[in-house]
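Every protein chain except one is present and positioned as in the full complex.
Residue numbering begins at 1 within each chain, and the chains themselves are lettered A and B in the order written.
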Amino acid sequence: MISFPRVSMLQFFIICFISAFGVSMTTLPGAVADAAKEDMWLTVVVGGVIFLFTFWTATKLASYFPQNTCIEYHRIILGPVLGEVVNVFLVVLLATVPIVSIRSFVVALKIYLLDLTPNFAVIVVLMVFFIYATQYGLFPIIRMQQIIFMSFHMLFLMIVLLGLLSIKTINYLPFLAQGFIPVLKGAIPSWYAYVGPEFAVGFFYPFISMKNQVLKWGLACIAVLTGVYTLITLIVQGILGSADTAHNLVPTIIAYRSVEIPDTFIERLDGYFFIFWIPVFTACMLIWVYFVSSGIKQILKLEYNRPIVVLVAPFLVYFVIVVPNFQTAQQISQWVNYAFLAWGLGILPILLTLAWWKEKRRNVC
Amino acid sequence: MLKKGHLHTVILAGVIFLMSFMVTGCWDRKEIENRGFVLGGAIDKVITPAPKGEYDLPHVTQEAGERKYKVTVEMPRFKKGEENVTGGKENHYIFSGEGESMFQIVRAIGAKTYFSPFFEDLQVLIFSEAVAREGIKDLLDFGLRNPTMRRGVKVFVTPGRAEDILKGKMQVAEINSIFIAKTSQNVKMTPRFATVTSLGEVAQAIRAKRSFGVAEIVMENGDVKLTKGAIFNAEGKMVGELDEWEIVGGKIIRRVLKEGAFSIPNPANPEKLAVFEVVEPRIKVNSHVDGDKLWFTLEAELAGHLGENTETEQKALDPVFLMAVERAMADEFTRMVQVAYHKHQELRADALGLGSLVYRQHPEYWNMVKDRWDEEVFPQTPIDVNIKVIIRRPGMIS
Partner (left out) sequence: MDDNKENSPTVENIAAKLKNFKSLITHVRDVEDEAEVVARSLSEQYVYPETYQLEASLASNLKHLQEILSDSYDFHFREFIIAALNRQAAVVFIEGMSNQELINRQIIGKLLLPSATGQGDKPDNEVFGYLKNALLAVASLSMEDVMGEAVKRVLAGDTLLLIDGVTGIIVIESRKMEARAISEPETETNIRGSRDGFVESIQTNITLLRRRLKNPNLITKKVTIGVRSETDFAVVYFRGIAHPRLAYEVEQRLRKIKIDVPNGIGVIQGLMEDHPYSPFPTLLATERPDKVVAGLVEGKVAIMMDGIPFILLAPATLSDFFQTSDDYNEKWVVASIIRLSRYVSAVFAMATPAIFVAITTFNPGLLPMLLTVTVANTRLGIPFPAFIEALVMIILLEILQEAGVRLPKTIGPAVSIVGGLVVGEATVRAGLVSAPMVIVIAFTAIASFNIANYRLNLIVRLFRIPLMLLGATLGMFGVMMGFLVMIAHLSMLESFGVPYLTPMIQKNSQQLSDIKDTFVVAPPSFMDERPQYLTPEDAKRQEK
């Protein structure tokens, strides 16, 4: 009760899961179906396996600097100037996630729930919530994530499972008809779905109570995440078939529109899917807004990130609204995806090598 | 622990925000009784096509396109509790509009009434045969592009005017579309009723460039019947009809036959009947490729019981008799399958999902033939039918 609050392993698991599980599950099947056809679910698994490596890199890197967040050790590894450049790049990259995701979310929301409501209203409501929720520091956010995870995520997953009622097994064949190359190609667009845990390690490592277990729990989380994504992809594939999945912009929602349970109170699933997606999405974005504000705070070397959220929020609102149309948003999200791919498979290993080299040299001296 | 001024700012911001919302908000608010819940839609050809641009008010003025289709929608007529009991008035509203673009027709209907059409609860979509013969692919785009439209909507074709099905007086005092939707839930129990296809399935077939079947609906004396099936080719044009036998055969090939009663002349006495009820069908359809050759095999084991034996002299437990019934029944099923298969071949439309089966089982072969499947390959592919009927029990009497 009185001890210094620390992030426990369970909480870390939840943060990792939530940070990745936001908006991708609605678009992921569409993105992978295009390249991999009937093997789309395998693509998702492959994406998860590759991501394990990135997470391992991030954890290894963080373990060299147990008292520093990623912003701080970038400075240590790369020197003040280059480190600052990388940090600014990182924060901009982090900020694009809420921008792109909120945009897609609002589009979907407008299509299915609030037809005539202006984008602005929805975005401002979200931002006011983010500002309020981040006002009291890290631990209330974590508690909130835990509650949402235990309640809304579970309900959401239950609704996802109900989709199993209307799958057709024939949609899963043929298996590996075109070889393994399309599967690997499809893994590239699926990357964005996994992004999150590597930054959770970067930002929360100093606060974690049992640092030697981070890797174990993080990998477990990614495994669970991969499982959930694969399940969703399998269900969507089973309901729509690969051709229709590739043809739809938000295939998961379309798939759940096809699920009907006649003669029950929940006659149609899509509305409930959507409603429980709202808290799931909001929880995810909350973490990302926290990442951004905490990154800026550490670059500017301030003590609190409360005022930063208030200052950053209008910019986020502006950038979400400034994107003129859906095509542009798609284009941007594609580039963001590549940037994250470059970060996860390029920059992080380089940083790890540098850190390892520095450590070795210090040991020699 | 808590900064006073800070909290006040947040509260103040929240209050101002909420106030401004109350003043400007409620963009999407529409009271439930003011929504036009479209429960059924019917699409017909316009009877007397008028030249472009000369439509009167209820019809839609379209910048491009002709006055080609007539769309009729059925909405429930809401009434207070007492009226419900006494009946009297019709329990639905019918609105229609004409034009070529579905979207603009729907908007035009919205302009005629204060409750604008809302498609979330759409139950059935009926095409007239004339429209279906010309192709429904273009018409479905609206249904799939419009986010409020659901994919569970049941699609039907009717030989006559589609609007008559919505307008007609039903025996049961219920909204026509709801009645049709509820009736079609029973299709599984009646093997001769065509399988009801949903909009999503039609969309999937069109997307995958497959042929597909849709149930035909006929209205007679205030009842509806779904005894025929319409076959559409890959372009979404209706190319032919299946009769009741062909539907049973098609259902066996598509492995959707779940239960149902079938009768044959009694082996003991051809004047009388023997009725067999399928309860446990086990059907396997496979495709085989040998070099360039392709053939299908259908192996089925239809288990069930003797439902009726009108030749009362014959002992039902007699193994010779039962075997005779089984054999005759198997022949009957084989015949139905063959008839259905040949009909589809004749129509050059593989609505049986066999092409998809080839794709699943032999993707390389499929890549070679997929462009000429319906036209050339499918009509020449043989099927090997091997049906076995098992009578589990003869019923309560021997």
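Brief remarks follow.
What we mean here is this: a residue touches a chain if its C-beta (ideal position, glycine included) is under 8 Å from a C-beta of that chain, and two chains touch if they have at least 3 such contacts.
None of the values given here were measured: they were computed from a predicted structure.
Considering the whole complex, the residue from B:D44, B:E98, B:D121 or B:E163 that touches the absent chain is B:D121.
In the full complex, the hidden chain is touched by chain A at residues 1-2, 8-11, 109, 113-114, 117, 121-122, 125-126, 129, 132-133, 135-136, 139-141, 143-144, 146-148, 150, 264-265, 267-268, 270-272, 275, 278-279, 282. In the full complex, chain B makes contact with the omitted chain through residues 1-2, 7, 18, 21-22, 25-26, 28-33, 35, 37, 39, 76, 78-81, 84, 118, 120-121, 123, 148, 175, 178.
Please note the rule applied: only the chains that are shown with their structure count from here on.
Between the CA-based centres of chain A and chain B the separation comes to 40 Å, rounded to the whole angstrom.
Looking at the complex, you find that chain B touches chain A at residues 6, 10, 13-14, 17, 21, 25, 27-28, 147, 150-152, 185, 198, 200, 203-204, 207-208, 353, 356-357, 359-361, 363-364. In the complex of the two chains, the chain A residues touching chain B come out as 111-112, 114-118, 121, 124, 128, 131-132, 135, 170, 173-174, 177-178, 240-241, 243-244, 247, 254, 257-258, 260, 262, 268, 270, 306.
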